[in-house]
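The other protein chains are all here in position, but one chain of the complex has been omitted.
We just call them A and B in the order they show up, numbering each chain from 1.
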Amino acid sequence: MGDIIKLVGKRLGLGLLILLIISIIIFFMVELLPGDIAQAVLGQGATAENLKALRTKMGLDDPAIVRYLAWLADAVTFDFGRSIVTDEKVTTIIGERFANTLFLAAYAAVIAVPVSIILGVVVALLRNSVFDKVANVVTLSFISSPEFFLGYILILYFSVKWGIFPSIASLSDSMSFWELLNRTFLPALTLVLVVMAHMMRMTRAAIINLLASPYIEMAKLKGAPPWKVIVKHALPNAWAPIINVIALNLAYLITGVVLVEVVFVYPGIGQALVDAVSKRDFPVVQACCLIFAATFILLNLAADVGAILTNPRLRHPK
Amino acid sequence: MTNAKDQVLLDRLAEAARSGSISRRSFMNTAMAAGITSTAATGLWTSSAKAEPSRGGTFRLGAHDGNTSDTHDPGTYVTFSMIQVAHTYRAYLTLIEPDGSLGPDVASEWSATPDAKEWTFVINDKATFHSGKKVTANDVIASMNHHRGDETTSAAKALLSDVEDITDNGDGSVTFVLGAGNADLPWLMTDYHLPIVPANEDGTANWQSGDGCGPYKLDNAEFGVRYSFSRHDDWHLDGAYFDAVEIIVLNDPNARQTALVTGDVDAVTQIELKTLALLQRDPNIAIDNVPSAAAITMPMLCDVDPFTNVDVRNALKLSVNRQELIDKIAFGAATIGNDFHHSPAMPYWPEDIPQREYDPDEAKSLLKKAGMEDLTVNISVADSVFSGAVDMCVLYAEHAKAAGITINVSREPNDGYYSDVWLKKPWCAVQWGARPTPDVMYSLAYKDDAAWNESHWQNERFNVLLRQAKAELDNDKRAEMYAEMAMLARNDGGTVIPFFPNFVYARRTNVQHGENLAASWQMDGARACSRWWFEA
Partner (left out) sequence: MSFFVVGYYALLLVTSCLAAYFNQRQAFLVLFSLTLVSFVLGIVGGVPALRAVATCAGLLLFAGMIAYAFREFLIYLSSDDMGKELRTAPLTAAFGMFVIFTYAIMGIFAPWIAPHGEAEVISSAFAPADENMLLGADQLGRDMFSRIVFGARNTVALALVGTTLAFILGAMAGLLAATKGGFFDGVMGRTADVIMSIPSLIFALLMLSIFGGSLAAPSTSFWLLTGFFCVVGLLFLAAAAEGAMGWLIGAAIAVGVAVGLALFGTSIFNASEVILILVVAIIYSPRVYRLTRAVAGNVVVMDYIEAAKLRGEGNWYLIRREILPNSTAPLIAEFGLEFCFVFLLIAGLSFLGLGIQPPTADWGSMVRENATLISFGDITPLIPAGAIALLTVAVNFVVDWMLHRSSGLKE
């Protein structure tokens, strides 16, 4: 176990380095973006003097590097500053929204991950049967249309035609937990459908890839029933790619759901990021991107540790 | 009591009130002129007017275009949802009535010196802020000064650039002193950037508190998400029938439609035109389709080849089939354009200017005259200009083929379109919001030295007329000048104006409104919350 802890420590350190690099990239990217913040804030209607006044007020007259270093100096003390546009604290702007995003991602993941792994194992067991084909066709059809389109179809049936679930997932503080689950069911379902095919097919592929291995043959010859061969013998060795795909999709659930948020009017962090980018509101963009990056790094680390834990041979690289 | 002649007049007035062709204000004025007391006139109005408002209920409005970084600062209002919110909790000096006339708001009356250089606004003594404080001249001056001076960051600075001084007359009125005469100043006061906010001790405007003197008091604001309001009982005007109002930001067109269909909201802004016909089939939903002064323009830079040649400009204007654009891009919800930026929804619209038709043969001969057959030009456009903008240019390119013109449509990034493409690329597509008067519009985007002279068009006669018309208080003379200017823009200008899009919004049928809808913004001039009511 000791070497794993060492690995985790090393990777966390590297993670901080990555965050630093990303903050630099994002900063200069926002700088490079066409148009500027004053223009974006005042819209089509701004004059040259207006823009100048606003730029001064927002402290945009300093050279970029100075502003970046100033931001960095605050950021290392976990002070992410104030929005340039609204002058509110960045943490208050995105704090609640990030919690909402996490909630939705967790909701979708709790359904999607077990279902797709179980489904993947079942279709690997029943490979080439009618069930396998049907499951494949259905899940593949789901990911073939853009997710917002999928959302529209779900809204059409579940809320307009049948009236089972609300079409707008707007939240309020007074909601009970069940009400919350009911309100956010459609966006969660959309996300489940979007990520399920990927995980299910990867589970199926990774298991089938192992089925011709000698040790599986051995297990079969021993007379173990097919489900036992797959669950007990094949699955443990197939975890590495599966965990990787799960990590990818979990990260997607957190960082890639802007369109679902828009379609269901869900107050998540994606919308805040898009708004901030359109206004060139650098501190907010930076904070959102760093949150996303940290999510990625942690999930990837978890995936790598998971892969090592499930394959003892990886623990002792030669 | 009243003689026969007055009785006829009163009958006519009552008829006009019933059909909704007259506003309450003009009804009252005329009726009182005919010799009845104001109480009697009010009684007559309520008994005659077709629909009778009833009070009560919570009005939930789904609004498009909201952004997380919206703020209370009136100088940086830019999204439509914020404009809608502003008209609900704040009030302006003047307002645009549903019939398109100018009406009183915080200012109960106004008058000008004959040269239109000094305007005096009398403040309604009933106007109060939600905090209970009376609206005073100080508040008005502070609110206006927020948009003036070198330090200001307000987008409305250009509007008030002529204003040299604003003085408190000490009798509950303020006087605006202008550098040059401007007959349209009271109209400018309806601009959404210029609400009246309370003044601080030091004479600056206190916009941060979210206090206002509008029909509803803001209870809670989550910017870019939702806003809730309750009625301001001491509001100085009539209306505000709903007990409470909720404005929910629904940026996705599909989300707005389904929320309306399922009854999660009572009204929504901006219906997607593609689905208009389908939405109309729902018996619970009523659609309001209001011709507006907003415009789609395609300015060519008149100082960049080949647009320097007026024949080329006119050939391009001739080679677009406007009716087909209206049918396929606006799905019928638009007024046809005629290449001058003056819509029938604005005052002084010149009626007798011949409509320019699609005529590829004429375009061809103009190009031949210019020696530019087989003309190839690029047009820049982005999806964000308006829904269908790219399709519009693709269709235009198809039309222009018949005239031997090749138009390459270049789709530009949405993000930063107005800073990188507009005013920079030689030909692009632009959407303009509704402006109250032709003077505002022409001064903004067609005047020779305007920062946004989007076509770089220089026409001496046009600019002379523009300056004259601005200070002209005689309406007939003004109308003549605007007609001549329209002709100049149409035949010499560098802007193709295919159509003026309508405002199309929808409500559930239990929501009622008066016979007319203001054309200044969506949702009855963004005043649906104070003008509409629930069916009893």
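Things worth noting here:
In this section, contacts are C-beta pairs under 8 Å (C-beta built on N, C-alpha and C of every residue); 3 or more make two chains touch, one makes a residue touch a chain.
On a predicted model such as this, the values are computed, not experimentally measured, just so you know.
Annotation: of A:50, A:170 or A:255, A:255 touches the absent chain (contact as defined above). Listed residues B:383, B:484 or B:515: the one in touch with the omitted chain is B:383. When the missing chain is restored to the complex, the residue among A:26, A:58, A:109 or A:192 that touches it is A:26.
Those residues of chain B that touch the chain absent from the view are 253-254, 257-258, 261, 272, 274-275, 278-279, 327-328, 331, 382-384, 388, 390-391, 393-395, 397-398, 409-417, 420.
Hidden from this view is one chain, which touches chain A at 14, 17-18, 21-22, 25-26, 29, 32-34, 127-130, 133, 136-137, 140-141, 143-149, 152-153, 155-156, 160, 197-198, 201-202, 204-206, 208-212, 237, 240-241, 244-245, 248, 251, 255-256, 258-259, 273-274, 277, 285, 289, 292-297, 300, 303, 307, 311, 313-314, 317-318.
We take it that only the chains that are shown with their structure count from here on.
Mean C-alpha positions place chain A and chain B at a centre distance of 42 Å. For chain A in complex with chain B, the residues that touch the partner chain are 33-36, 39-50, 53-54, 57, 83, 85-87, 93, 148, 152, 155-156, 159-160, 163, 166-168, 170, 262-265, 267, 271-272, 275-279, 281, 284. Partner chain A is touched in their complex by these residues of chain B: 67-71, 76, 78, 150-158, 222-226, 248-252, 254-255, 258-259, 261-262, 264, 413, 415-416, 418-420, 422, 451.
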